[in-house]
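For this depiction, one protein chain was excluded, whereas all remaining protein chains were kept in their positions.
== chain A ==
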Amino acid sequence: MSIESSDQVLDYPLRAPAPLEPPEEWAKLRQGCPVAHVRLPSGDSAVLLTRYNDVRQVLADPRFTRQLGKEGAARLSEEGGSVFETEEAASLTEGHERWRRLLHKSFTAKRVSAMQPRIEAMADQLIDDMVKQGAPADLVAGLAFPLPVWVICELLGIPDIDRDKLAYWSNAMLNMSQFTRQEMDAAQAEFSQYMMTHIAAKRAAPGEDLLSELVAAVDDGHPLTERELMMIGQGILVAGHETTSNTIAKMMAMLLGERHRWEQLVADPSLVRTAVEEVLRFDANAGFGLPRFITEDIEVSGQKLPGGTTVICNMAAANRDEKAYERADHMDLTRSPNPHLTFGVGPHSCVGQALARTELQTTLNVLLRRLPTLELAVPPEELARREGLLIGGLERVPVRW
């Protein structure tokens, strides 16, 4: 089916039949309509890619730009202001190479591995509190939501006493469904104010943290401005909190939702590394995908996409492509190698992926060690999805042990 002749325009995002299940359309689209016309919540048109090779090709090709603010690019939602479209996103893109180079220092595999014992201690502390309060407990509120904020606070040298404030601001800045516009703006203002004060304190008395390093860093002969430093702090919070929190929640739901998976890990915790990669591949509630915009004609899957097209890369659909994976619709905790597309590919792939992996692996290891009898306290089909800005999540994951 060519895009010219496809008569059906799907509403995007597609709906899933159950919280942990993929939309039924994915398999059909991969099979028969790899370049599908979709209508976004704004009413604007885009094309949707669902095949592994296509998504991989497009994400690695710089002609597929991230300039969603350009004239002619589809608006994602009616209100606009999504994380992909804001001024901040645009300036993040412009400063991308420079900041990325600086950020890489903190996110190398070695640096992240050195943080692992601290992450483990934080997970233990959160689980202590959860156990103290007794079962049933909500894994989201007790562990998945706070842990990544604690890790980011550690990274930014923010004192433990301010963790809860950061968690609130992060949640309010991102969560359109639970907060009013006013609350979101107030959170943004308070966060900016806090960070400016914090940056000044780090300038006066540097510590061992990432922010102190960035304050001291000189790139291309110029130190970073206060505003750039603030934006990096916010970027780390936006990119590292909701995404990791939601993934911890979904990971536990996927593993406990079919108990033999959890039991396989209890019996053999050495599978944690490959299990985490498979969780990342298998996540059907991964959210919107990555939008790209082209200004020239480019061919994908044998079809010419005209300049001015907005392209949505659905990594989660691509991760289940039968042509890329054996038994793609089967969750195999021993799968290896597992070149999933969840963190993107190419120069824009997730800079924090080593940290995310370490957080996920550590959380899983600590839960296996502390609570091997862990189980869901509700049937998996009763878990409620949360619509995230970057990736989807679950409202609550009730558990007992």
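As a convention for this text, a contact is a pair of C-beta atoms (placed from the backbone, for glycine too) under 8 Å apart; a residue touches a chain by one contact, two chains touch by 3 or more; residues count from 1.
The definition used in the following text is that contacts and distances are computed from a predicted model.
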item: Omitted chain, identified by the protein name its UniProt record gives, among "RNA polymerase subunit sigma-70", "Ferredoxin", "Tripartite tricarboxylate transporter TctB family protein" or "Polyvinylalcohol dehydrogenase"; value: "Ferredoxin"
item: Touch criterion as defined above, residue of A:P206, A:G308, A:G344 or A:P398 at the omitted chain; value: A:G344
item: Among A:A27, A:A60 or A:V266, the residue in touch with the chain that has been omitted; value: A:A60
item: Among A:Q8, A:Q178 or A:S336, residue touching the chain not depicted; value: A:S336
item: Contact with the hidden chain (one of A:A36, A:A73 or A:V112); value: A:V112
item: Touch list for chain A against the chain that is not drawn; value: 60, 101, 104-105, 107-110, 112-113, 336-339, 343-351, 353-354, 357
